[in-house]
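One protein chain is absent from this view; the other protein chains keep their places.
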Amino acid sequence: MRIFFYELRKILTVGMIALLAVASVIFYFLFLSFEFDHFPNGRPERDIFKITVEEIAKHGPTMDDQQLAKFRERYDKQVEEANRFLQTRPEFVSAGITTYQAFQEIGLERKDMQKLRNQVIFDEEVDIFWELQAREFIIDRYLNKESWLEGRGENEEQRARGHEIYLSGEADSILPWFVWRNYNQLIVFESILITLSVLLMLTPYYLKERRNRMFDLQYSTRTGRTLFRTKWLAGSTAALLFTTLHLGCFFALYSMNETAPFWQAGISSVLNDYASWFDLTFGAYIGITIVAIFVLALFTSVIALFVSRLAPSYFAAIGIQVPFAFVLWVLILEYLVHEIGTIRYSSYLPTIAYALLVALTIVITVLRWRRERVTDIHAA
Amino acid sequence: MLTIHQVSKYYGNFCALRDIELEFENGVYGLLAPNGAGKTTLLRMLVTLLHPSSGEIRYDGVDIYEMDEQYRELLGYLPQDFGYYRNNTPRQYLMYLSALKGMERKAAKEKIDQLMELVGLQEASDKKMKKFSGGMIQRVGIAQAMLNDPKILILDEPTAGLDPKERVRFRNVLTDLARDRIVLLSTHIVSDVESIANEIIMIKDRQVLYKDRIENICRTIDGIVYETEIDFERAHDFRQRHFSLSEKQEGGKLKIRFLSTEGTLEGWRAVKPGLEDVFLHIYQDEKVGR
Partner (left out) sequence: MKRIVAHELRKVMMSPLVLALLVLFLLYNAAMLLTGYGSMREDMAESNRLVSQYGHQIDEEMLTRLRNDYQDGLQWMNRLTKRTEGRTFENISSLYESGTHHVEGLYDESERERFSNLLAMETYLRFISNIDSTYEQLDAMNRAENEIRKYRLSGELAETVRGNYRELAVRIDQLITNGEHKHLFFIGHIFKTHSLLFKTVFRTVLFEVTILTVLLTGHLLSYEFERRTQSLMYSTKRGRSLMFDKTVAALLASLVVTTVLLFGTLAIYFTLFDYTGFWSVPISNALQAEYSWPFISFWEMTFGQYLLASVALVYALALCFFGIASVLSFLFRNSYAVFCGFSVLFGICLLLTGIMPHDSNWLLVAGFTPSLLMMNSDLWWMEGGAFKSYRYIEVITITAWAVLLLASYALVQRRFRKQDI
């Protein structure tokens, strides 16, 4: 245990922590801050967000036919409100537009009336018109959920899954697409940042010992080559520790997007533009991405340790890891973290991919340890 | 007792050591050979960093690789050009190594204080090692090797960088230690071992040539070492005919010590051979610094 902490301290030096902090800050501003600062991004997303949150507060995260009927009643009431608003505005009255329906039907050829309409919607940003638009969107989606869901499939299997989502009521859940996209965008870059940090953190670890010619002394002590195991463990622990802390900070920031009401909602909602092979709530999905990131961090730590042990120089270590990191990040962006379980890819993809990662982690560890136990340690 | 039996070491096709047969009991052993003769390879096998290609090394009858940590627990090792952390103080560095050596924290602290005094670094024990001179670093290395009170102390070129005063102190420490343990030190500096080693091991052509007491080794060239004084003009010719061991300018003449098997001539004095003479005799056909 004492040795373990010695080793941990060698990894988490002040300089390293500073480097990781700076990397995080730069990365945050380049790739993450937008999704925090601009969520929900503009109108009508902001209105849809507000309305769906209200709905969930009223009756939970699903919208069945009964709830939809009530929702439409509320819509009708708001239309009347809009009518009253239009009747109080002399410019609309004089143009003969006294109902919301007439307001909506203003044609493209009526340039003067277009101007009036834009004045109310874009310049004055009268809430009611934005909200009505948002409600119309929601009603439209729920009314036509069957076609929406089947339209998402490109082959028989996918269309069948879409139909299943429709039949099982998964589609009734309330999760607007931008809430989903925002999270996926954020978590993808968070996982890239974490894996990058793990590489940065562990690449110098064994290399430094080699540069300091410490192996001779270390491996001829009582602890001997089991130190390699302790080091491996310390490296992985440091990676997981960092991941935990980093995810902690990340979710503290994410909580300010105030998406908690949606955590109970199923992810294959008709309001979303995504369909999953699995019936999961948004909260469970978040949980899965967290587990995925821990696996990725562990896998990356093993790769970094392996390279660090074998590379003859920093130059070689970085050079080898550049292609590795590139491939890893492309996979993260497309398959490993982004929209896990999407029906666009095979339903086996997530399980197989992560089983493979775990297997590789174990195989590399075992093989290296076996080798390390018997390998000749040559003078530097 | 540490025994090396039939040990060979190959690096690919290159043979570094062949059929080494050695036994060590308590006492100081000097491993004497020119650079590149395989000294370091032998020592690295004794500390389990390298594995013999064939043969076995046993401690009290048990294979040292099977003994594993029980064997390494008995070990103190100072590698040639050993590693350290530049930003550590000797105390931090020794604490870290004491953990690796499986020592209790409290016992380690006491031992470190003793050792710092022993190697004369008590003043510097809390200064960062990047400021240290080569000799100071070497003394930290010696302290490190003795940290766990080893039964087997293996020192690869331990006196490198030490000044004459430190060398003397170091030799005395070793003599003291060797009463109840094996001390094996490698060197190519004859004077380092001449005065303290009980036995000398010489390696030539990848094999052990001698393992014997110094007197016995010296006796092998008894009667062929001479001294004489000659004129400088004759020096070149003389060197062609006899293998010169050492030369010194004295009273306008050249005082020369040399090997000859031709019997005593006029003006030659037979002298008692020393270890250095043997060393030069044995390795006379090998290029220096190979």
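Labels for the chains are A and B, by order of writing; each one numbers its residues from 1.
We adopt the following convention: contacts are C-beta pairs under 8 Å (C-beta built on N, C-alpha and C of every residue); 3 or more make two chains touch, one makes a residue touch a chain.
What you are looking at is a predicted structure, and each value in this text was computed from that prediction instead of being measured.
> Of A:203, A:220 or A:342, which residue touches the hidden chain?
A:203
> Could you tell me which of A:113, A:317 or A:336 touches the chain that is not displayed?
Touches the omitted chain: A:317.
> Based on the whole complex, identify which of A:70, A:211 or A:370 touches the chain you can't see.
The one listed residue touching the chain not shown is A:211.
> Tell me which stretches of subunit A touch the chain missing from the display.
The list for subunit A reads 19, 22-23, 26-27, 29-30, 200, 203-204, 207, 211, 313-320, 322-323.
Just so we're on the same page, only the chains that are shown with their structure count from here on.
> How many Å are there between the centre of subunit A and the centre of subunit B, using C-alpha atoms for each centre?
63
> Would you mind writing out the residues of subunit B in touch with subunit A in their complex?
40, 44, 47-51, 68-69, 72-73, 75, 77, 79-86, 96-97, 99-102, 105, 144, 148
> Of all residues in subunit A, which touch subunit B in the complex?
Of all residues in subunit A, those touching subunit B are 2-3, 6, 209, 212-224, 226-227, 374, 376-380.
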